[in-house]
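With one protein chain held back, the other chains of the complex are shown just where they sit.
Let's look at subunit A:
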Amino acid sequence: MRRACPRHLGMPASCNDADALRCHSEDVPLRCLIVDDSDHFKEAARLLLEADGVAVVGVASTIAEALGRFGELRPDVVLVDVDLGEENGFDLARRLHDAGDGEPPPVILISTYEEQDFAELIATSPAVAFLSKPHLSGRAIDEILRGADA
């Protein structure tokens, strides 16, 4: 997957899933940081997203680790699990939002829970969207980001 951008429609050349995805002009893969405390999930998500053409540049399990990774990697998007063991994904979303010296990165909250389980918290979070884990895909992320940009 290339960076999805509505300004560059009709340039599908190198996309894996050319029918569904609209890609960035530079053909640069979307750089993604996954924050989750489940190793199983991180691995499965990485494989899935890589297959979808998203570059998973890093993974983290805790807020501190995530903030560090974010500082190093400056990913295009951060997938944050709502549940980080003792820690809280909503807190991380807020801190990521507040941390950046430049424009805050788009944060997508992910969870095995459904969106309605956390609707009130999601509504007040600076995250751009919530994505239920079973529905995770490069395409879903792309759609969210395009929705956020629009």
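We adopt the following convention: a residue touches a chain if its C-beta (ideal position, glycine included) is under 8 Å from a C-beta of that chain, and two chains touch if they have at least 3 such contacts; residues count from 1.
The working rule: contacts and distances are computed from a predicted model.
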## Note on the structure
From the options "ABC transporter permease", "NAD-reducing hydrogenase HoxS subunit gamma", "histidine kinase" or "NADH-quinone oxidoreductase subunit J", the chain left out of the display has the UniProt protein name "histidine kinase"
### Task
Identify the residue among A:Val28, A:Ala44, A:Ala64 or A:Ala148 that touches the chain left out of the display.
A:Ala44
### Query
For the chain left off this view, which of A:Ala64, A:Ala119 or A:Ala148 is in contact with it?
A:Ala119
## Note on the structure
subunit A residues touching the chain left out here are 37-38, 40-41, 43-45, 47-48, 51, 82-83, 85, 88, 90, 112-114, 116-121, 124, 133-134, 136-137
